[in-house]
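This is the structure, below, for whatever I ask next.
Just one protein chain is left out here, and the rest sit where they should.
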Amino acid sequence: MSGTPMLRARGVGIRFGAVVAAADINIEIMAGERVSLIGSNGAGKTTFVNMITGYLKPDAGQIELAGRDITPLEPRTITRLGVARSFQIPQLFDELSVLENMLVATACHDNRLSFWEAARRPAAIDRADALLRRFRLDEHRARRVAELPGGVRKLLDIAMAMTGQPKLLLLDEPTSGVSADEKFPMMDIIMGALGHETSAGKMTVLFVEHDMDIVERYADRVVAFYSGRIIADGVPKVALATDDVRRYVTGELVQ
Amino acid sequence: MIGMLFTVVLVLAGLLMPKWLTFLVTMAAAQGLVSLGILLLMRGGVVSFGQGMVFALGGYAAALGYSRLGLTDALGLTLLGGVTAMLVAAPFAPMLARYRGIFFAMLTLALSMVIYGLLMKIELMGGSDGFNIGRPTLLGQTLSDARVGYVMYSLTIVTAGVMALLSRVYFDSTRGLLTVAVRDNELRVEYLGGSVRQAMMINFILAAFAGGMGGALVVMSLGHIDPNFSYWTTSGEFVFVAILAGWQSVLAVFLASTVLEVVRSFSSSYFPNTWQLALGLFLLFVIRFLTRGIGSLWIKENRR
Amino acid sequence: MKETMKKAVISPAFKRQAALTAIGAALACLVQGVQAQETFKVGIVSFLSGQAAESFGIPAVNGAKVLIEAFNKGEAPAPYNKTGFGGMKIEPTYVDENGGASKQVQELRNLYDRDKVDVVVGYVGSGDCLAVAPVAEEMKKFLVLYDCGTPRIFEDGKYGYVFRTASHATMDNVALVRYMKAHNVKADSFNMMNQDYAWGQDSRKDFLWSMEKLYPNAKPGEDLLPKFGAGQYGTEISALMAKPADVTHSSLWGGDLQAFILQSGPRGLFKRSQVVLSAADHVLPALGDKMPDGAIIGARGAYGLMSPKSALNDWWWAIYQKSYTVYPVQAPYRMAQSLLGLKLAVEKAMAANGGKKPNAEQLAAAFKGLEWDSPAGRIRMALGDGHQAIQETAIGKTRYDAAKKMVVIDDIQRFPAECVNPPANMKSEDWIKAGFPGAKCN
Partner (left out) sequence: MQTLFTILIDGLSYAAWLFIVALGLTLVFGVLKILNMAHGSFYALGAYAAASFVSWGASMKMAPAFSIVAMLLAAVAVAAILAPLTERGLMRFFYGRDEVLLVLVTYALFLILEDVTKLIWGANPYYVSEPYSLFGNIDIGSQTYVGYDFALVALAVIVGLAVWWGLNRTRHGKIVLAVIHSAEVAASMGINVSRVYMLAFTVGIFLAGIGGAFTAPMISVQPGVSVGVIIISFAVVIIGGLGSIEGAAIGALIVGLARSLAVHMAPVAELFSIYIVMALVLMFRPEGLFQRIQARKI
């Protein structure tokens, strides 16, 4: 929509000792885009996500959110600015019930922490339930999270990320560890849920993905990583067709 | 509600109890407040091995308030104790909030021992012998030999009741829930925009307040204070009570505290030569077989 | 909603528990309440564990045991020959003083209220004494402090039901300095080493002030304050030797003192400086040949090897040594003089009460200003409005007697009570600083 991109990375780079995890990454993502980050393991996708969310601090370059430099900020602050993420391994509150997990999420997001306001007040519960329904999690509502199957954990992880209606949503391998036939239904649920987001226009989504079918179906732009560098960037059809991608990512070309 | 009713019942029961029992319960309830503070921290996943520090701070504050400032009202002194402990503890909160597990425990232990060393030194406050304070008044009326015991008992029970109620409200509040979340998964809390450090600091400061009140109440019933309030064995007992209670229930804390007092007092009058042995075995037994604390006896939630 | 549910589940369980505790406890004290008649219950509190057990607590309790046994058999010499206390069998209850003042207050209340003891005799720790005295007063129960040293108890407070049957600590260091003066020990300079807690700090001050009066030109040198229970004194000893002084003073006791002597002996501290120890008698039997000769020591009274010759003392010495194969030192002596005084007071009160068991008031009335003979000489409740005892004391020089295989004490000098204790109208600190006005040393 507006001229300034939702996310802009300028010459971002980071290295762990000798390993270059990201080098001179330049990318602009406009509001409402559905971008998929692809690349073989260790290509730098998750590292990039971690740098956006402030978990890792780049050695070089800077990251802007809607024109604002967020490079030096703490994950918490960045989250508050409207960047939410899900995790490859779902990060949940195992001791709590599904509902309670959502209640924590909502309480944090709308920054309504208080000493006396009951966490279980009807208003909050309704909101949580609404989200749970949208992610088809309502039947697990009362269960202790530690007991949930992998797929459900993934969904809950994403649901919690979305409670704050973020401007930018980062999904780290949303379908990893989910059986092939569940993948599409799951992505449908996720993307369906995204669709509802209206308040700040269409939600911008970055998702790390290995399954190219999913990429082709759900992404309107693909960014391919290889050893910390971007080797392709464009609409799926084009990007996935480039030699580099076929050589280093999908492995269709063997050198 | 029932918590209230229960407090009232206890206060009335106090009229029937023999003196030594009222005193024992008074002590248990007052010290229970300190353990309540530890419970607060436990919900956030850390345990302080130095709550003796806030206990002593509250105690000395009340004692000095009485002897130096001439402030004699029991209620006022109780609050004074709580607030002082809170104020002194606050500056350490940011530092402590960075640590977890054994490091948090050790740091707090070290702090309490530093305070202990200080108190030993200050001869104005009786050094290691400590000093006595006279009898407090309550709401302007003086208390006779006969009544003081029961009045302090009631005051302590009521204070404990109120604090229990408040902490119940806090535990059920959004912040309360967040605390439990923090213990579960700090990373996620941060990524939801919640501040782990803030939660930790708040709990530590609130714990200090509760502990300070406990210290003040103990000093007023005891009529004496000395640096041992801040000694590591004292802190150890507070931790034990919290563990014995388990982290789910507030009332369990006060029950646990009473149980410990009873066991200690009977073992030391029946086995004067081996009461430590008896107490030690009791501790082991509880830790071994009451894994989730007394609270777990009646709270059947699907939580580990 | 869920919460009220939760409470609903809690409170019955809790009430039941509380009820049980209450009932159980009630029963417990009933059971003890019954046979209170014609026996006299004495609660005896001293260190049965911890750092003060070996030197003070256990010897004192041992002393109590043999003495009470003798009392109950009516074997004690006149005027202590009535069986028990005026015919009433003595029933002792022993409690460990270890565990801090707050525990002591609690135990004291239990002794009076639950175990229904008629009198509590006890407390070595000054902190414990300060803590328990007001409690006994509030409960209007009879309390006898037998050992603790701090003068603060009766100088800062006023009590009707609390008595201390031994001189407070002021005497120890005053006597020490008087002895040095009398045997014109050279003391142009002196070092001090005292534990960094109330006992050590007070002893240090008493000694310092007394020196200022009797040795105005003496220069204080090292002033060490090791922590209680330090055990390792190598560094302190070096410091003491690095600043050679004519006299080295210390109020260490028990394990700390023994460690200090063991470590400083071989390093020749006792040869280079006249060591004066304010409360060292109790380590002599155990140390034996490890105790260097020529140390000037006190016993906090005319105790053990420095006790006066008397039939009573011989009898006491004999029964103690018979049961424990070691002669009695300060701790058992203090316990003995306390129980002897109590015995007379009880019997005096009974006489006044028509032969019936006296209550706390009558006991207090009888004990106030009482005088009696103890193995350590005459005890007089002269201070604190008749609640604080004064007694004679003695100081001497140590020498290991290879023939007897034990440490003996030479050049014993006795100091009458009025010589080393402040008069009734004066605080000990002011008394020393004023130069011991009214001291009668004949």
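Think of it as A, B and C in the order they're written, each chain with its own count starting at 1.
Rule of thumb we're sticking to: a contact is a pair of C-beta atoms (placed from the backbone, for glycine too) under 8 Å apart; a residue touches a chain by one contact, two chains touch by 3 or more.
It should be emphasised that the depicted structure is a prediction, and the values quoted were computed from it without experimental measurement.
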| item | value |
| --- | --- |
| Per the touch definition above, residue among B:105, B:125, B:219 or B:245 touching the missing chain | B:105 |
| Candidate in contact with the missing chain, chosen from C:225, C:365 or C:439 | C:225 |
| Contacts of chain C with the absent chain, listed as residue ranges | 49-54, 57-58, 196, 222-227, 229-232, 234-236, 238-239, 241-242, 244, 254-255, 258-259, 262-263, 266-268, 283, 286-287, 290 |
| Interface with the undisplayed chain - residues on chain B | 47, 49, 95, 98-99, 101-103, 105-107, 109-111, 113-114, 117-118, 120-121, 187, 232, 236, 239-240, 243, 273-277, 279-281, 283-284, 287-288, 291 |
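The rule is simple: only the chains that are shown with their structure count from here on.
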| item | value |
| --- | --- |
| Per-chain Cα centre nearest the global Cα centre, belonging to chain | B |
| Which of A-B and B-C has more C-beta pairs touching across its chains | B-C |
| Distance from chain B to chain A - Cα centre to Cα centre, in angstrom | 44 |
| Sites on chain A at which at least two other chains make contact | 120 |
| Numbers and ranges of chain C residues touching at least 2 other chains | none |
| Residue ranges of chain B touching chain A (in the complex, touch as defined) | 169-170, 172-178, 180-181, 183-185, 187-195, 302-304 |
| Chain A to chain B touching residues, read off their complex | 53, 74-76, 79-80, 84-85, 91-96, 100-101, 103-105, 107-109, 111-120, 124, 144, 146, 160-161, 163-164 |
| Residues of chain C that touch chain B when the two form their complex | 3-4, 6-11, 13-15, 17-18, 21-22, 25-26, 28-29, 48-49, 93-96, 99-103, 105-107, 109-115, 126-127, 130-131, 133-135, 138-140, 150, 152, 157, 196-198, 201, 228 |
